[in-house]
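For this view, one protein chain was removed and the others were kept in their places.
Let's turn to chain A:
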């Protein structure tokens, strides 16, 4: 099917990790402190340019789940790339990271995944920063939807991996 220029990205992760804020920051360049639970799914679109080629990203910001296995399968089908978001201040959102990645590898082989530690602006102590320098987090990207840090980069990164 000819969809080389349109790509579907699904944002995964627990409740309240900042999935919607990340999308909002990327698409609308906005941030709000107000937390509104996403019900079902919100679809957003942004056109990015990678090496002179225009790519239309259709971003599915789905409701938070404690495990990907609990997400609606139909929302995940046909996905070209996943962003798995966790909150660096809440261990329960990243303690099963490995299992979650295994689930994606088994059910969606060859679909690129980016692991994102959001709310990096709240990583204030040296200890906390050192914690995420451990081996299992070495390929994670750290963002702050609030301050806009690294948000553009992670979307560029996943887009490049999808092409």
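Methods note: a contact is a pair of C-beta atoms (placed from the backbone, for glycine too) under 8 Å apart; a residue touches a chain by one contact, two chains touch by 3 or more; residues count from 1.
As a working rule, contacts and distances are computed from a predicted model.
**Student:** Among "Cell envelope biogenesis protein OmpA", "Cation acetate symporter", "sn-glycerol-3-phosphate transport system permease protein UgpE" or "Xanthine dehydrogenase family protein subunit M", find the name that the UniProt record gives to the complex chain excluded from display.
**Tutor:** In UniProt, the chain excluded from the picture bears the name "Cell envelope biogenesis protein OmpA".
**Student:** Of A:44, A:90 or A:160, which one is in contact with the hidden chain?
**Tutor:** Here the residue in touch with the unshown chain is A:44.
**Student:** Which of A:79, A:93 or A:144 sits in contact with the chain that's absent?
**Tutor:** A:79
**Student:** Just one of A:60, A:94, A:142 or A:155 touches the chain that is missing; which is it?
**Tutor:** A:60
**Student:** Touching the missing chain, which residues of chain A?
**Tutor:** 1-3, 6-8, 40-41, 43-45, 56, 58, 60, 72-75, 77-80
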